[in-house]
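A single protein chain has been omitted from the complex, and every remaining protein chain is retained in its original position.
Up next is chain A:
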Amino acid sequence: MVLSPADKTNIKSTWDKIGGHAGDYGGEALDRTFQSFPTTKTYFPHFDLSPGSAQVKAHGKKVADALTTAVAHLDDLPGALSALSDLHAYKLRVDPVNFKLLSHCLLVTLACHHPNEFTPAVHASLDKFFTAVSTVLTSKYR
């Protein structure tokens, strides 16, 4: 699965539209993940996961910042995300199924806030993007 030039354009223009809201959307996506897929909470026993949690917001911003980095390096995701890939493989060891759940909730968050931009073609590009990022983050698992 490869990101086409059109995909890259769609991803970058979506990220431009998101602007300074990326952090908020990251937090919201995490919130949605925890509420829709309660098994994901098992990775955060040390967090307060109640609505409006400052820890969730902060973590959402971390996730969003990593995605922003990825958007700036669409031609070399493995390089740009290498450290995060190590972290997920050797320390966090989040089961790969969970990346799909968070990716889905990121799509839902974007659909809610940017309904007009979330065209079928953009939806497809973003899904590919999140899948590509997830693949890199799980690439060193074994």
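Here is the rule we use: contacts are C-beta pairs under 8 Å (C-beta built on N, C-alpha and C of every residue); 3 or more make two chains touch, one makes a residue touch a chain; residues count from 1.
Definition applied: contacts and distances are computed from a predicted model.
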### Task
Among "Glycine cleavage system H protein", "AP-2 complex subunit mu isoform X2", "DNA-directed RNA polymerase III subunit RPC6" or "Hemoglobin subunit beta-like", find the name that the UniProt record gives to the complex chain excluded from display.
"Hemoglobin subunit beta-like"
## Note on the structure
Out of A:3, A:74 or A:111, only one touches the absent chain, namely A:111
### Task
Using the touch rule from the top, list residues of chain A that touch the missing partner.
28, 31-32, 35-37, 51, 104-105, 107-109, 111-113, 115, 118-121, 123-124, 127
